[in-house]
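Only one structure is covered here, and it is reproduced in the block below.
The complex appears here minus one protein chain, its other protein chains still in place.
Now for chain A:
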Amino acid sequence: MTETSPPASADPDSEELVIHPPRHRVDRRFILWRTLNTLFWALGVMGVLVTLCALLDGMRTWLLPITLIVGAIYLVNLAVMPTCRYLVHRWETSDEAVYVLQGWLTREWRIVPISRVQRIDTERGPLQQVIGLATIKVVTASSEGGITIEGLDARVAEETVRHLNRITQATPGDAT
């Protein structure tokens, strides 16, 4: 067995390192898009739960509390989540890497070097099309390593993807 060394105090790399946040915010319409999205989901899920509660007497004892809890979660999600996310989400692309920060309760930083990118696309759902937003998808050789940047202005997204595709083609690397 390899013995573990005592915890962090004996750390040789004691220089204090920090993570820089990515440069850009997502578009403001992200809040609207996320709210509508959540609203539709909430209507669907709560509709099913409430119907079940109303129809099935036998299950109500335990279904009712679940419905209430799910309802409360959706309320919080609707009220706070889109804005919180907007305040947190950031993205950045450079000639070397694609880098994003996402999440609201749990934060997540993701970075992929351009030389390992296999494919970059934009994606626009129906709701996004109406609002004029787009999502950038970056695909790598590892399903875990991909990045999606949601809620960009459609023009910005198009431009970024075109730019990134140009760089990926110019960057040597087997993408694996």
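Criterion: contacts are C-beta pairs under 8 Å (C-beta built on N, C-alpha and C of every residue); 3 or more make two chains touch, one makes a residue touch a chain; residues count from 1.
Just so it is clear, contacts and distances are computed from a predicted model.
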Exercise. The complex lacks one chain in this depiction; which UniProt name from "Anti-sigma factor", "Fe-S cluster assembly ATPase SufC", "YdbS-like PH domain-containing protein" or "Multiple sugar transport system permease protein" does that chain carry?
Worked result: "YdbS-like PH domain-containing protein"
Exercise. So that we can see where the missing chain sits, which residues of chain A does it touch?
Worked result: 1-8, 11, 13-23, 25, 61-62, 90, 94, 96-97, 99, 103, 105-113, 116, 118-119, 140-145, 168-169, 175-176
